[in-house]
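Can you read through this structure? Questions will come right after.
What you see is the complex with one protein chain gone and the rest in place.
== subunit A ==
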Amino acid sequence: MTKQVQQLDRVIIRFAGDSGDGMQLTGDRFTAGTAEFGNDLSTLPNFPAEIRAPAGTLPGVSSFQLHFADHDILTPGDAPNVLVAMNPAALKANLSDLPRGGDIIANTDEFTKRNLQKVGYTANPLEDDSLAEWRVHAVPLTSLTVKALEGFDLSKKDAERSKNMFALGLLSWLYHRPTEATIQFLETKFAKKPDIAKANIAAFQAGWNYGETTESFSVSYEVKPAKLAPGVYRNISGNQALAYGLIAASVRSGLPLFLGSYPITPASDILHELSKHKRFGIRTFQAEDEIAGVGAALGAAFGGALGVTTTSGPGVALKAETVGLAVTTELPLVVVDVQRAGPSTGMPTKTEQTDLLMAMYGRNGESPVPIVAPATPSDCFDAAVEAARIAVKYRTPVMLLSDGYLANGSEPWKVPSAAELPDISVDFATAPNGEDGTTFLPFARDPETLARPWAIPGTAGLEHRIGGIEKADGTGNISYDPNNHDKMVRLRQAKIDGIAADIPELEVDDPDGDARVLVLGWGSTYGPIAAAVRRIRKSGGKVAQAHLRHLNPLPANTGEVLRSYDKVLLPEINLGQLALLLRARFLVDVISYNRVRGLPFKAEELASVIQDVIDSE
């Protein structure tokens, strides 16, 4: 039987199941196949904070959304075209996101009376008319998997566990994904358990063959590779890119990396990743608490290391005092905040942009720190290098504001070569800098950067003491002199403000140069904003877009850019934190759009907001 092949320009699939069903792995492997095939893609995992919520319940549903296309795309997609529902809970939790007409592939074996009852279905939705407006493919995934594995020496329970691979095989057939890499992956993953590897591969192939032969699927789909810039690509998540960026910063600065960290969602994967790369001379220290994590990083920085601490919002709160110490002792430090929904514990696995003001002001005293925010998962790499560059050049803590959406989302990344990365090497102080030729002044400053010398223990003749008490300008000795304090407060501020001359100007994307409305963003809203801007332009609307990567100091031309548009719209996943800063600084009547749902914006949603602002002109 020759089946029909239909061409599509893009597809959004959501895999959903119980958190024990292996949906994240299934999504990862489908993504790898998609990347290998050459589509552009963007992913969004969505999982509960509970490791194993009770099986079959709504809180236990874990999902993975993948958007892939034959052109460059910017987001994981607003709504799926296809929902893979491994059980009734997965269907119930995700159906409202699936537009009418979308495909549902449901594992009928799990639609038992008991499982239906668990989530409040009184009748089986696969058997009544309630799903009439969708295209339902009812597939007994579990029993087909068990049947396919009959020849294997496996318990029924173990065989059932391969059902995610059966589903992956089926979807791989449906969208013409290459299979070789997944087979290799399974062989490697289960190298020590060859029987399990073979069973998973058999389940995967059975899923593929099922698609080929069953009448449930009469059409398969092809999404041609995307035309991306030439180069070598890999798929990368934000946390992995951030970890790699820190390693790159260590290599390019010539400083050994010291990570002091305490486990916290959604930042722990950076600790995990860095701990794998000890052959780069990286020391990873899982501290007793958040405070010790940053303290050890600062102590290592005093000793000449690239000191880094990674955390999420609650951890930043605990680290505040030490960040203040780094501000006043003027030592380099990178503080990574993978923001999550707050306040307090909030929603640990959900994303938010609500730590901007904490990063900016969350310390006692006048305590300025530079802030850098990546825009996309792969941009976490460059942002980490940039944060380290500023930290070591200006001898200052730098806040790097990622978030849960970037951390776990992934996209293809054009891999840079090490040589093309910026050289961020530093010179430690080696000789006295006093006028008499013998005195060392730890708080004398470079006239251009206002940075103080970094003299590390082991350097003869530069023995000096630093600390949290106010220091006399130049000598660094304890000082309670009122005028000295005023001077030091201003010097520390001027040093950070001066970084504006060392960062790129804010670029505006305004193709015809005649837009009256500017939509501004920062951090992870880049994708949805850019996708929304495309929609507006496609329908003939005029809108300019600019995205801030440096939040402190702001690019030198920020005020000028804001003032050159009639209206400035600023979507943020908070209640207007950047808007507050911009209004105060530039007296520009920024229009805020705020949603704080723990989820990224949708392109369609933002397009409609932008259109409203244009229409109100």
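Everything below uses one rule, namely that contacts are C-beta pairs under 8 Å (C-beta built on N, C-alpha and C of every residue); 3 or more make two chains touch, one makes a residue touch a chain; residues count from 1.
Simple rule for what comes next: contacts and distances are computed from a predicted model.
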| item | value |
| --- | --- |
| Protein name as given in UniProt for the chain not displayed, "Succinate dehydrogenase iron-sulfur subunit", "Glutamine--fructose-6-phosphate aminotransferase [isomerizing]", "2-oxoglutarate ferredoxin oxidoreductase subunit beta" or "Energy-coupling factor transporter transmembrane protein EcfT" | "2-oxoglutarate ferredoxin oxidoreductase subunit beta" |
| Touching residue (missing chain; options A:132, A:191, A:460 or A:584) | A:460 |
| Touching residue (missing chain; options A:68, A:258, A:443 or A:593) | A:258 |
| Among A:52, A:278, A:516 or A:585, the residue in touch with the chain that has been omitted | A:278 |
| Full-complex contact with the absent chain, from A:55, A:79 or A:181 | A:181 |
| Touch criterion as defined above, residue of A:59, A:254, A:303 or A:504 at the omitted chain | A:303 |
| Missing-chain contacts mapped onto subunit A | 32, 35-36, 38, 181, 228-235, 244, 247-248, 251, 256, 258, 260, 277-283, 285, 287-289, 291-292, 295-305, 307, 321-322, 325, 329, 415-418, 457-469, 477-478 |
